[in-house]
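One chain of protein is taken out of this complex; the other chains stay put.
Here is chain A:
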């Protein structure tokens, strides 16, 4: 059955490629409409995006995005739309920063403690949506959106002087107390004067492998995927669907808790007003782009980082930087459409192939019978 596998791989690659090509075409039209020449813009993006310091930037960004994509993908595999990844990671990072700033322990204790705090906070926050869905039938889409808002409000309330906030020495911004040296995560130095690659990329890679292993090699993962594929079949097969909803929300939240960690432990070392926001939503786009596949998500995360880097340069060249938003939005739309088109085509095609093969077999058999008779 190697042939089927190869075709499936081809079909799997066809969708994202189709989507990206379509997205660039649409963007080209948009650029033309704003009176700019599109191909030079793409040229600038590519030239700048492949420079070595850009590569470091993209890898660091992608680390965060990858974790966000994984967090969303866990939910997607189970047909849960965890829009709340955004609130979960911000709240998680905030409390992790507060805990980390308050303690000074040796690094091998301090860092795991911070990460663990983040994961637990993320999981608890996501768990609320899971419990509401199971016990009260509240759609996780609605509850997680609301929880995002509440997370923002909680952080806003606590991030004030006298509470968990802390005015920096320059007296210009309020943030959590900075993490001690011991809590700084290691990083890879590439060139002496350039930014280093965040060490958290290792954790992200481990998370990706764990995601793959749990989903495709364990009983638990099979149950989870079964619920995603057909809730009724899962129920009949003996999966406790309600328990599964809560468990997968918790896992999604655990991973979401990791999203803020690369920034916190490798870069900002504190949670302030300038801590990146909105990455949860980026994660949705990346999970879609990567088809919930660990490698696909990695490629999606890299593409996203690349687009951001490339368009940063566009701004200096006189282009509107909003164009990147357009490209990203168009990519997501194209991806959703392309996947559905390719999926349907693939299913139909397979049905036809199976039919044709069986007909051929049957024809062979009857021929043989006639010959022998």
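Following the convention adopted for this analysis, contacts are C-beta pairs under 8 Å (C-beta built on N, C-alpha and C of every residue); 3 or more make two chains touch, one makes a residue touch a chain; residues count from 1.
Note that in this section contacts and distances are computed from a predicted model.
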item: The complex's invisible chain, by UniProt name, from "Oxidoreductase", "WD40-like Beta Propeller Repeat", "Sugar ABC transporter ATP-binding protein" or "Heme exporter protein C"; value: "Sugar ABC transporter ATP-binding protein"
item: Full-complex contact with the absent chain, from A:194, A:209 or A:229; value: A:229
item: For chain A, residues in touch with the removed chain; value: 1, 4-5, 216-223, 225-226, 229-230, 232-233, 235-240, 347, 350-351, 353-355, 357-359, 361-362
